[in-house]
Each structure stands twice: as structure tokens, then as C-alpha cells.
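One protein chain omitted, others in place.
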């Protein structure tokens, strides 16, 4: 069913500013692999391929405020947290490598995901990482820790450093009902995972905010981790950019709900994204 | 473990009214493919196969209020939005073709999904559409647009047409925090996707309500899009039917939460589903 009244010459379309910008960005980000995926898609649904190019790459990836590597990290986090996205992860993990993210950063992104989305999502994505690295002849030099003492102590310090004393209060308020659950958050999330060096604190919060947005039904945790994102030095505008970056991967509803949380956090702090 | 005190003669069971009705509806909707899938399932879990036949087909698909093609469209939307349902999508896309939905309508259903569930869910489902169409020797004549000017203007008009001025107000209230996010909703969702002709406005809202229900944690968006469903001419009773239709695919909790939203919308408008 074609609609002549709405159809411009394809050549014209291909040269629209957004399309040109999107196609250049697609090539910059994902190379020939991304272009080939779009060509395949265009056989069945040409406008869907055009929307990927124009909207995801021409509008979103082309925005200022985050580097392309940061955008790719948010994308990988959102795809991994969401599940059933192995095809897209293959494209975007390759893109991440193209943009200079190290194998260690990619593995670490998935380790950061564990406390928020559970092991299965991380393990599924690790399988894709393994394939992508193998195909490119890359290996990840693992960051290995073995220290198993004082996890609560160092976790509590990290939690206060990231979230403020308020964070520890929240965890300890579980003490009447499920004290070990609070303890696991301190020990595992902050005593193990947040101690690691392969991502910067800003990268960790970027990954966390993107993943929580992809999961949905995480407003209380978004509140904490958007606050933590500001604490580690991401600006309100960058937090908004992380949320905009994941729109093409999770849709508008999850992002609109997250924006509502971000607005509350910014207002409480008397700060603003503009 | 069989429970003789509860087991009637299978012949009797096979002839229960719901079972007979369900089996006839299963054959009408999904043909031999659906029957074969149920026979395979019955080897491991015969009552689970019986529940599919009795509940999904005998109770739900047999209901009045929506055509079978509308029911199948809601099913395809809910399965696609949910993810990890390629097996079920194969059955239901075939059923959709059996019921007279065109390849163009199926592709367009997935394009409609993008703003709400993101590209990955749509792209995964497009892959299944491609296989189903190829196996049946069908092709989708693509609806192709190229016009890239005045997207905001035409999107804003469409948004007001679908949601009323209130919809535009909501989007523009993002202006202080994430103005481009509001702009993308107007331009992409309403300026690109909602302009397309391969689905009617009622089909679009049916698909959207089904998909939002499958996603979960979308109450504010359900409120908007249930309202829009009424605006484009679906009746309150039809909205309720869309929600009942997706119960077998997403479970009761998502639907009960959506019913709560629908009730609020109907009450605000002084309308009713009965």
C-alpha cells in the first residue's frame, strides 16, 4: 500500500537533513554491520529502517551532552536489562568497541547490572560479549578481586560516599523485617560491585540509571540512583540525556516515568537540567 | 499423578461445551498449526493444553465485542511488546493472516509499537513476520513516506486530534526539563508514526492499549491512550474487551491494573462499559 500523496522522491528522502545526519552517525557508531542490518530491515519495512536512522541516530545519537561512548554504554545497559535483545546487543557491543570502550568496560557494565537486574540478564549478555570479542580477536583482561573481609564496612563507606548517609539509613530501615537483605545490599552491591575499578563512578551511575529505566517499576531505586548520579558528578542535563538516549530502546513510557522521578530529585536539590 | 476422583472420561471432557467451543475457535483462528502445537503440549501437560483451548479460545476468543481480526491484532501487539515470545508470535501471525489481516497491517502494528516499547521489540517481531510471510509466499507492500518537513506542526495537530489539547499540554510541560523529549513525542510518535495509513486510528489505539498493558508500569500512558481510544471511536466496552483479550498472554495482574485505569478514565468522562 503506497501513498503517493505522502511520498517524496526516495532520493530526496535519502537526502533529508535528519536522514543524512542519521546515516552518518549510524556509520560512525556501528559501521558496516549497522548499515547491513538496516538494509535487511528495509526490505520488509523500509520506513522502520528509516525511523531507526532518523530518530535513533539522526535525533538521539547526534545530541550533545554525552559522548558517543557514554551513549553506547547506556544502550548496552538498557538492552541487557531488558532481555530478549541478543541481536541488538551484538550490533551495539560491536559499536561500543568501535567507539573505544574496552572489553573490560563492557564486561564490567554487565557486572554492574547484576544487583539491579539479577544474574540471568547479565549472564545472557556476557554470552554475547564473549562472541563479539572472539569474532574481533579481543580478550578482556579480567579485574579480579579476592578480598572477602570487611565487606560490610567498606560497603557502608562506599554507600555513604555514593548516596549520602540517607542511603545507609534506607538500607538499615530494613532491619526490623529483612536485615540480611539490607546487609546484602551493603556487602554485595557496595562492598563488592561498587569497589571495582573497571568503570568510573560516573559510568556506573550512567549504567544503573539506564538499566533501572529499562526494567520499569523501579521508581524508588531511580530516585536513589539519579541522586547518586549527581553525587558522583554527572550533571542534571547529563541525567536527562541518559534517559533520552534509551528512548529508542525502551520506548517513551519508561522514560517519561523516569523523567518524573528526575524532576523530583532535581527540585529537592534546587538544581535544574537547563 | 492422576486423580481418579476428579477425572471424567476424556471423551466427556473433549465434549464439554467450553472445550468444543474452544477447539472450534482454535481451528478457526489458527488452523492446523495451532492444533498441532496443542497436541505437542498435551504430551507433557495435557491440562495446560486444555486450558489454552478452554480459556484462551473457548472463553476469550469466543467473546463478542471485537472481531477475531481485532482480537488477533491485540494478541500480536501484546506478544511483541512482551518479548521472548517468538514461538507464540509465529502461531498468532499465521492466525492473523488466516483471519484476513494484510501483511501491511502486521508490519504496521510493529511500527506502531516502536514509540511505546522501543525498536528492539519491534525488530525482533519483524523478523518473525518476515519468516511467516516468506513461508506463505506473501510480501508486504511497504507504506513509504519521505516527507521530513513540518513534522512538529503535523504531529501537534495529530496529537490534538487524538488526545485533545490536554495531550499537547502534557507534552509541552516537559519543556522546562527535557524539551527535546517532548518534541520527539510530537515529531516521531505523532508526526511520523500516527500519520501512517496502514492501520486505522482505531487499530492503532487497540494495538497501543494492548502493548502498554503487556509492558506494565505504564499507568500514566494507559490513561492517555485509553482516552484516545475513546476519542477515535472505540467504545468503553471495546476497551474492556481489548484488556480481556490479552489476559491469556500477559496474565491477570497486568490486566487488573489496566482495568483500574480504564475505570478512572470512564468515570471522568461520565461513560461506562456496560
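Letters are used for the chains, namely A and B, taken in the order the chains are written, and counting of residues starts over at 1 for each.
Keep in mind that, in the parts below, a residue touches a chain if its C-beta (ideal position, glycine included) is under 8 Å from a C-beta of that chain, and two chains touch if they have at least 3 such contacts.
In this text, all values refer to a predicted model and were calculated from it rather than measured experimentally.
Student: Among B:79, B:122, B:146 or B:168, single out the residue that touches the unshown chain.
Tutor: B:79
Student: With the missing chain put back, which residues of chain A would touch it? List them for me.
Tutor: On the chain A side, contact with the omitted chain comes from 83-84, 102, 104, 107, 110-111, 114-124, 126-127, 129-130, 133, 140-148, 174, 176-178, 180-181, 184-185, 188-189, 192-193, 195-198, 212, 215-218, 220-221.
Student: Given the full complex, what residues of chain B touch the hidden partner chain?
Tutor: So the residues of chain B touching the missing chain come out as 1-3, 6-10, 12-13, 16-19, 41, 44-48, 51-52, 54-56, 59-60, 63, 79, 82-85, 87-88, 216-217, 240, 243-244, 247-257, 259, 262-263, 266, 272-274.
Methods note: only the chains that are shown with their structure count from here on.
Student: How many angstrom lie between the centres of chain A and chain B, each centre taken as the mean Cα position?
Tutor: 28
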